[in-house]
Each structure stands twice: as structure tokens, then as C-alpha cells.
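Written below as C-alpha cells is the structure these notes are about.
As you look at this complex, bear in mind that one protein chain is not there, while each of the others sits in place.
Labels A and B are assigned to the chains in the order they are written; within every chain, residues are numbered from 1.
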Amino acid sequence: MKKVIMGNHALSYGAMLGRAQVISAYPITPQTQVVELLSEMCADKTLDAKFIKVESEHSAMAACLGASLAGARTFTATSSQGLTLMHELLHWASGGRLPVVMGNINRAMAPGWSIWSDQNDSLSQRDTGWIQFYCCSNQEVLDTVIQAFKVSEKLLIPSMVVLDAFSLSHTYEVVDVPEQEKVDAYLPPFKPQIKITPDEPHAFGGLTSPEHYFELRYKLQKDMEKAPALIEETGKEYEKMFGRYLGLVDEYCCDDADIILITSGTVGSTARVAAEELRQEGIRAGNLRIKAFRPFPFETVRNIVKGAEKIAVVDRNISYGHHGMFYEEVKSALYGHNDSLPVFGFIAGLGGRDITPSTFKEITNYALKKKKPEEEIIWIGVKR
Amino acid sequence: MKKEKKMKLSLPEEELMNSGHLACQGCGATLAMRYVLKALGQKVALCIPACCWSVIDGPFPYSSLDVPIFHCAFETAAVSASGVKAGLEMVGDTETTVVAWAGDGGTFDIGIQALSGVAERNDDIIYVCYDNEAYMNTGIQRSSATPYGAWTTTTPVKHFKDRPKKDMEAIMAAHRIPYIATASIGYPEDLFRKTKKAKEIKGTRFLHIYAPCPTGWKSRPEDTIKLARMVVQNATFPLYEIEWGEKYTLNIKLKEKKPIADYLKIQGRFRHLTEKEIASMQEEVDKKWQRLLSLVNSK
Partner (left out) sequence: MKKNKQAQKIVFKSEKDVPLMPMSIGTMLHNKTGVWRNIKPVIDLDNCIQCGICWKFCPDVSIFVEDEWPVVDYVYCKGCGICAEECPTKCIAMVEEEK
């Protein structure tokens, strides 16, 4: 059924169609509509789930972990300050192999208080052992939540479905809301082999000496490495059933591109508009939108950029004292494989500053003019 | 040997806690677990945050208990239990009693926010705080459950704890939950009865168990039970129940309230106190006791 819904509601519908059994969340702008709709769905039994209305995001994640360990499918959603408040528990989720699925609305970190989009909240959680998907449309948000349950539960690794504040969270788009029976056929119920139950008592997460800790983390990484293939496989399966492919990346005119603009999130659509216009001006530009940030799709990225002459990575985030975080990743993907390809790192749009097609033109012109990057960070749009 | 006679056991013989655990000699926290499990039986799931009990139980891949445990983050015991309870119900298990099992630090301090949330919602869990009056796992630092006058590694004798123990029962009572009880490992039958009673109630139930710690209190291991009795008899830690935040019941009536000095004397953590300081502590205990009596009698 086609519906015009906001990005936040796309998250709620994803959780509903995924038949989340325990939901626990705490409101924060710009995520509030996610929990409001889910509360209604639980109240009117559209969704047969327990909604634990906690006193903080920290408790929201803790409740999800407990419920997940008991064998229930769990969902939460948050943003920015809320996500970073959860930080300790994000490690608990992945280390405990609890496949919680969480929506995160990208919002800049305080101070000063900002409710506008940038990616420092979710990207500063990158080493917590969560799978991270960055979405570009409300449709993709809904579809990805359903896929995320499947991927997470197969690997026993939690997933974060990320969308931009306002440009997705509060933007209404036409979304095809799939039928419940079809989603049920795609996503079987969560039936973990091991869970907390008095029938088979185990103590989970106890003191772990150096004799064993290393192997546990080795296994987590090994399973994380299985995620790219599983994401592609479940994405193809999704395409077969629902007509929409869900992959690791999304490319636009990269085959013959001289310059590839690498982006994530909604900025991808803007980059596409810019690439189209640039092509009309005779510049062969393409856009590679990275959807799965963790695990990072090294091979896919390497293959796509093979023929390009230049790469421009645009980050709406910063690792202070280093670079934009997608820039770091792209460079590390190419290192030792394609060392002569110049990769330019741009930082734009922090704290919700607009990124427009002309931003991308400025970026393209800069990259085309220079032989190789002369600055560690090329700032776009800072009033200097 | 002498005539045939039955051994008198005032508690069920079945044990859900095994030997081989890692507690110090004479550990009161360990007895608290032993008694509570005897009362609850095998159909329970525990959520244990960072505390001595996360060590006592034994390291991966072992456990000393015959019941399942979720070793959870320090500040999350209460809400982890809510999560487990909700999860179990959604997968069809409505019978298992879910218990948050935390130390005083995990309850009075870092876990109080999550606990308050759970209590305000009246989530269906039993919360047990075993109280050894300091952060023992990390090496005897003060908590807000550390009593006035006590030495800890962060309240050295020259600057001993100069604030009273937080009144956790009053805080919990303010949440209007169905059941609150104090208990002491010196009175196992009373603790057993209260745990059984808690098990039959729905909603948030709070048990606060006094559990001496020879290592942290610098007391002799063999004095553990004695201390757990004296603390009740001198009214420092009276045994009582509160229903719905209003109805107070005193469980052990004191014919003759003992002075606190004898109790303080056998604990190294109070050794530095002068007569004058002890006298003023006695006054505080008396005042608190009167306040409790008036609450008990007000209904």
C-alpha cells in the first residue's frame, strides 16, 4: 500500500512490519514521532509488543538488551545526545551478541544545542560493534529496518538504521508499505538457540579472563566479516519479493565517471542532482553513496572507483585531529590497491548547514583543478 | 552416636548456590543469595550488575548458581530485569520471577535512576539490594550507603564519612510500590518469609538485605552473623516492611534496644571513632528509630 509518510514513521512502520516484540525508547527531537506512532500501534494492538516507557535512552537500551537476551525481537530509536548516552550499552549489545535493531536520527552533538543534521553522533559509535546503515529515502528507511532484523538475527550482531534529521526524519515522501504476510515470509520469527531461561540456566557476560576474551572478540569480527555478503544476499531476496534492492552501496553513473563524489545519507540525492548538472556541462561526474558504513564495504568501493581519475569524499562529520570519517575509510580501502588515485576529503554541512548542488559543484571544481589533495581537510562553506 | 533424631532445618534443604564460589571467607552477600534462592526456587532469572557478586559467581565459562544470570551494566540492574521480564513474557514465559540483584553502590548510587524508573512504572520484578555499605568490588570505596563515621579507602580516618546513610526505604516508599522490606542475613527465616511473600506479589518489590563484609569492614569472618544480628537489635538496621508506601510493619520488636558501641567496636572501619562521636551517632540512631516507630504506629 502506498502511503505518504515522514521518515520517522517509516522507522515505526519498519518495526511494526518486523513484528518487534519489545520496544523501549525515550523521546528526543527529531526522533519523537517514531515513539509516538509506536506507542499508538502498541495501544491499539496493531502491533503486539510491550513498550517499556523508560526514563532515559540509557535504560531504553538496557531494557532492549534484557528482552533480546530473553529471546524477543527488540527495537528502539534515538538521536544524538540519546545515542551517545547509550554508548556503554552499545558495546554490551554487540559483545553479548544481542541483535537489537535501532533507528538513529543523525543530529549534531551539543554544545551548543543543535537539533540539525550531522553524523558525529552515530559515527562516534563506529567501534561499538554495530552494523550501521545510512539511508537516503523514507522508503529505504522502512525497507532497511526489516532487512536489519534479518541480518542482525542471523549474525547475532545489532544494527543501527541511520537517517538525517529533518531532511528525512520530518520529510514526507511516498512510501510503499509492504503487506504483513509478505514481510512475514521474508522475515521469520526470532528464535535464538541460546537465551536466558531457567529451563537451561547459563550465566551470561560474566568475568572473562585474558584466556578467553580474545577469542570472543575474534569471533565477533569474523561474523562481522560475513555481513557484507549477507547484506547483499538478503537485499537481493528483498528485491525479489518487494522489487527494491538493498545493498551495501548505491551508485550513480560511476562506470564512466572521471570524478566520483562519495557521500552518505540524504546528501547522496543532492550529489546526484549535481552530477547530472555537471554532466550537462561536460564533466563526467558520478556518485557513490555508501550505505553500509559498518562493516565497511571495502571491496565494493574499490571495484566501483577503479576507473575514476579522482575521488571526492564529502563528510558531514569530523574526527577531531584527524579527518572526515568516510574519507578515512575510503583511503584505507584503497591503500595498497589503488595508491595513485587522488582522494580529496571535504567537510561540509556540520550542524545542519545546507549542502546544495552548488556545494558539490564547488567540490568538483576544486578536485578537478588540483592534481592531488594539498590539505588534510578541505573545508566547504566555513565563513573564513 | 546417640539416639535417632531428625536434624532440624529451618529452611529448605535444596541448594541453588554451589560451593566453589569466589567470595571471601565469611561473606554475608553470599548468604543473602543462598537464602533468597531457597525462597524463590529454580524458576528465576537474575540480573546482576557490576558488584562483588559478579566476581563471586565465578568467571566465564562457569557459574556458582543453578539459575540463569544476566551480568548487566553497573547502572542498569533494575531496567535490565524489566527488559528480561518483558522479553520472557513475549516468548510465552509468564512464570519466571525476574530479579535484579545489586550491591548498595548499584542501588543507592549509580543505579538509582533506572531503579526509580522501574518502580514508578511498577514493573513486575523483584529488586534485591545486598548492602555491604561500600563499593567492595573496587576495593572498599564509600557509597551513599556507607554509614556515618565509617572508614573506607576514599573516606580515610582523618576524613571519615561525615554524612548519614541514604534512606533508601523512604525513597522507595515515595514510589508507592506494593512491597518493600528490610532484612538481614542474621535472620534467615525472616528473610526467607519476606522473599516468599515478595514472590507472590505483582509489581515492583524491593528487598534491602544487610550483608556484612569482613574484608571491607575489617571485621572477623566469624562475626558476620553476629554483626547481622546486632545491627538489628541496636536498631541501626531495623527489620520492617512497607506496603504501598504507606503501611509500615515492624518485624522484630525490640524489648531492649542495645547500644551501638558494642557493634561498632568489633569492626575495624569504626575503630578511630571517639566516645563523643559514638555518642552522637547513638543519638542519630535513636532519632531514626523513633521516626520509624511513629510511622509504624501512625496506621
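Assume a residue touches a chain if its C-beta (ideal position, glycine included) is under 8 Å from a C-beta of that chain, and two chains touch if they have at least 3 such contacts.
The shown structure was predicted, so the numbers you read here are calculated from the model rather than taken from an experiment.
For the chain that is not shown, the touched chains among those present are A, B, taking the whole complex. Taking the complete complex into account, A:H202 is the one of A:H202, A:K226 or A:H337 that touches the chain left out. Per the touch definition above, the residue from A:V174, A:L216, A:M241 or A:V273 contacting the chain not shown is A:L216. The missing chain, though absent from the display, is touched by one residue of B:L11, B:V157 or B:A279; that residue is B:L11.
Of the residues in chain A, those that touch the hidden partner chain are 95-97, 156, 194, 202-206, 208, 212, 215-216, 218-219, 223.
In the full complex, chain B touches the omitted chain through residues 1-2, 4-11, 13-15, 17-23, 25-28, 30-31, 34, 57-58, 60-64, 69, 188, 214, 220-226.
The working rule: only the chains that are shown with their structure count from here on.
Distance between chain centres (mean CA atoms), chain A to chain B: 43 Å. Listed in rising order, the residues of chain A touching chain B in the complex are 21-22, 24, 49-50, 52-56, 58-59, 62-72, 74, 88-89, 92, 195-198, 200-209, 212. The part of chain B that touches chain A in the complex is made up of residues 42-45, 47, 54-55, 57-63, 65-73, 75-76, 79-91, 93, 96, 113-114, 116-117, 120-121, 123.
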